[in-house]
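With one protein chain withheld, the remaining protein chains of the complex are depicted in position.
Here is chain A:
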Amino acid sequence: MLNLSSLQPRQLAAQILNFALVLSTAFMLWKGLSVATDSPSPIVVVLSGSMEPAFQRGDLLFLWNRGQDTQIGEVVVYNVRGKDIPIVHRVVRRFGGGSSPLRLLTKGDNNAADDTELYARGQSFLNRQKDVIGSVVGYIPFVGYVTILLSEYPWLKTVMLGLMGLTVVLQRE
């Protein structure tokens, strides 16, 4: 049964098409969610323990980026300028808004100090519009842990891709 040569070319092509369909559907869903939430990355995984006990490593967070009047106490996800790591921290201070851009100061619940040290050099507040990619509205614990595993043990990626490819190609209707 597990023999590639026994597959008809037509069947093989159908399987490949099937695989492409799955991939493109996932991509479309992701981008659709992006448009709906107005956020470049509407679902993020918590990467560190700086927001414990609210969020642990590996928790999955859903973001919303419409209505940018962020209040104190909300948890926002932002990218530090020049770096591409999303950071999930709570807003502890805000000023501006209206005609001038809204500025936020954030802090991890589990950190001793606020994030001034974490921001780009010379920056002491976040710009709501430019730096923040969304405000956390939903939460599922632990489900995202697999992405942490994948980034910490890169060989797992190869193994997983290989397995996925094999099952799709070898699976028969």
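The criterion applied here is as follows: a contact is a pair of C-beta atoms (placed from the backbone, for glycine too) under 8 Å apart; a residue touches a chain by one contact, two chains touch by 3 or more; residues count from 1.
Rule of thumb we're sticking to: contacts and distances are computed from a predicted model.
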Requested in this report: Choose one: "Signal peptidase complex subunit", "Structure-specific endonuclease subunit SLX4", "RNA polymerase II transcription factor B subunit 2" or "Ribosome biogenesis protein ERB1". The correct choice is the protein name in UniProt for the chain not shown.
Outcome: "Signal peptidase complex subunit"
Query raised in the report: Among A:Leu33, A:Ala54 or A:Leu150, which residue is in contact with the omitted chain in the full complex?
Result: A:Ala54
Query raised in the report: What is the set of chain A residues that contact the non-displayed chain in the whole complex?
Result: 46-51, 53-54, 71-75, 80, 85-90, 92-93, 95, 103, 105, 107-118, 124-125, 136-141, 167
